[in-house]
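A single protein chain has been omitted from the complex, and every remaining protein chain is retained in its original position.
For clarity, chains are labelled A, B and C in written order, and residue numbers in each chain start from 1.
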Amino acid sequence: VSTSMMPSGSRAVGARMWVIADGWIPPRSSGPQPEMYSHEGVCILNAGEQPARIDLMVYFTDREPSGPYRVVVDPRRSMHLAMNDLVDPEPIPHDADYSVVVDSDVDIVVQHTRVDTRQAELAVSTTIAYPV
Amino acid sequence: VSTSMMPSGSRAVGARMWVIADGWIPPRSSGPQPEMYSHEGVCILNAGEQPARIDLMVYFTDREPSGPYRVVVDPRRSMHLAMNDLVDPEPIPHDADYSVVVDSDVDIVVQHTRVDTRQAELAVSTTIAYPV
Amino acid sequence: VSTSMMPSGSRAVGARMWVIADGWIPPRSSGPQPEMYSHEGVCILNAGEQPARIDLMVYFTDREPSGPYRVVVDPRRSMHLAMNDLVDPEPIPHDADYSVVVDSDVDIVVQHTRVDTRQAELAVSTTIAYPV
Partner (left out) sequence: VSTSMMPSGSRAVGARMWVIADGWIPPRSSGPQPEMYSHEGVCILNAGEQPARIDLMVYFTDREPSGPYRVVVDPRRSMHLAMNDLVDPEPIPHDADYSVVVDSDVDIVVQHTRVDTRQAELAVSTTIAYPV
């Protein structure tokens, strides 16, 4: 780990394409808002020195895919993208099954997390996404 | 990411065989039904242009495997398959340990999620399955 | 998927060595027993035609490893092994951090799940283990 010669902070790591198969935004929230809102996060690390230009394609059960949703993650930055917040080209429907393909022009790492506050006590699930 | 030349929406991604080792359908549900039912989802993305013909074999603790359970996931579609809903060749018993091998004729991505509502406040767990 | 020539039910899949880094058995349980007991499961699929002879080595924070714990998973069987139940060469202490290396003589797939019922409403977490 030659951190003096090449700080780990400056190296792009990961893969350029990632997949999340189980996407589903809970249709309701409970508890103090906005803190305890139900959401799904696509958490992205760009550890490299170049901006990561990222396209997300969203696949559904019974219609054509939506996208690309475009985001840029700056060099040496983490972005925890809430799927709930995407609006262009269209919002992701809540209470609908979907999958996501994440495409980047540089190496990134992607992790998927769902926070479900439909009931009074939250549930959280997470997994590193699948690197293609 | 040459989305203009080859939209990510048209490329098969993943692997053809996936394994889930921890299958277990909770034996009870609580809360408003059908929304809060206890179930296990095998969530499948077929991002390609060909239908995915998929066989699931289910392995148990103390008897021979059951299957194949056959499903087709259309091109460019996500299917969140509830293990609870499988009936042919036989239903998956609840409150019984099992594992699943998912076999496809094209590349897919598989994620496994359990929703457990035996108690008043749900628990959710998820993981990308193991690609063989 | 030539299921007629080689049923997926008869093929060993996976890897021979797997690692779980976050082992921790909750020190208490609540709710109806034995159903709602706090435990950790090492869930193993042996999809092949040979018995899987498996050694588990358990690593701790401040003492030498314990093991090997030996189990056999029969051909075409799933075993959801509760770490709580291991007694030979010694029980795994509760409320103690540990990691597990799972060694098999044939290919298997391993998934790790924790069920925590210390509080009235359970929490569940899971991940496919790391294949070496």
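General remarks:
Everything that follows uses one rule, which is that contacts are C-beta pairs under 8 Å (C-beta built on N, C-alpha and C of every residue); 3 or more make two chains touch, one makes a residue touch a chain.
Just so you know, these numbers come straight off a predicted model, no measurement behind them.
The residue touching the chain not shown here, chosen from A:61, A:84 or A:126, is A:126. Of the options A:92, A:109 or A:132, the residue whose C-beta touches the omitted chain is A:109. On the side of chain A, touch with the chain left out of the figure occurs at residues 1, 3, 7-9, 13-14, 31, 36, 41, 43-45, 47, 76-80, 109-113, 120-128, 131. Panel shows chain C; residues 16-17, 19-24, 53-55, 57, 59-62, 64-65, 67-68, 97-99, 101, 103-105, 112, 114, 116, 118-121, 123-130, 132 of it touch the chain omitted from the view.
Convention: only the chains that are shown with their structure count from here on.
With angles rounded to a multiple of 5, the C-alpha fit of chain A against chain B returns 90 degrees of rotation.
Chain geometry summary: the mean Cα position of chain A and that of chain C are 29 Å apart. Per-chain Cα centroids separate chain B from chain C by 21 Å.
Residue positions 121, 123, 125, 127 of chain C each touch two or more of the other chains.
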